[in-house]
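Scroll down for the structure; my scribbles are underneath it.
Removed: one protein chain of the complex. Kept in place: all other protein chains.
After this line comes chain A, so read on.
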Amino acid sequence: MLDQLLAPKYVGWLIDGFYVTLAVSALASAAATVLGLLLCLARLAPTRWLAWPALAWLSLFRNTPLLVQLFFWYFGLAALMPQGLLEWLNTPHHWHLAFFGVRWPPFEYVAGFTGLTLFTAAFIAEEFRAGVRGVPPGQAVAARALGLRPWQVWRYVVIPQAFRIALPPLLGQYMNAVKNSSLTMAIGLAELSYASRQVETETFKTFQAFGIATLLYIGTVAVIELAGQWVQRRRPALGAVR
């Protein structure tokens, strides 16, 4: 029975991979939220100079497979970069800021983070747009009538409500980001799926390796789910502004 367990070394590999999965999906989700909001605003802008490029971005990133996009960032873009820049990106760097050191990650992280962020941002932008659409237009008109400036209408009236409407699907996109991060194993990022495959190769304990990985993914998604329910319970009424 005991020999069916994974040796501590291999459990360690899985945990290391799990950290990378958490880090890359959390960073990508945060960056994608900011970028998605900007994209949504551009998409809704009255001028076509902003709306059309945003539309092009959304269709490009939503309509191509993430795996192909990752290959593009890792293999494709790297082939176009000047040699010196790529070398710099691939060598480890250290900076010492006031209290802590910053380490430049290997190119796999950069490419994986970039690919996942840009892909997720396109989906988040559309969730935000749906949220904005969900705010009755009369509210914006009324806010203008009350003398708010256009940016104030957005800042104080539309966006807070839109955000609340968009929250459940937004969390869904974060869960997708966690799951999609597994595709970065194709470009050599040592995240959870990559680690489980490596453990499987060395130990031949297929069920254990992929089983533990599956549980960690389910656990992460469940935590996001619970966090979402908690937030919604604290701010229940849809569209209610306190």
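In the analysis below, a contact is a pair of C-beta atoms (placed from the backbone, for glycine too) under 8 Å apart; a residue touches a chain by one contact, two chains touch by 3 or more; residues count from 1.
Quick note on the criterion: contacts and distances are computed from a predicted model.
Hidden chain, UniProt protein name from the list "Transporter substrate-binding domain-containing protein", "Metal-dependent hydrolase", "Cytochrome c oxidase assembly protein CtaG" or "5-oxoprolinase subunit PxpB": "Transporter substrate-binding domain-containing protein". Considering the full assembly, A:75 is the residue among A:19, A:52, A:75 or A:156 that touches the omitted chain. For the chain missing from the display, the contacting residue among A:18, A:61 or A:107 is A:107, taking the whole complex into account.
Only one residue from A:11, A:55 or A:86 touches the chain missing from this view: A:86.
Within the entire complex, the positions of chain A that touch the omitted partner chain are 74-75, 78-79, 83, 86-87, 90, 106-108, 186, 188, 190, 194, 197-198, 201-202.
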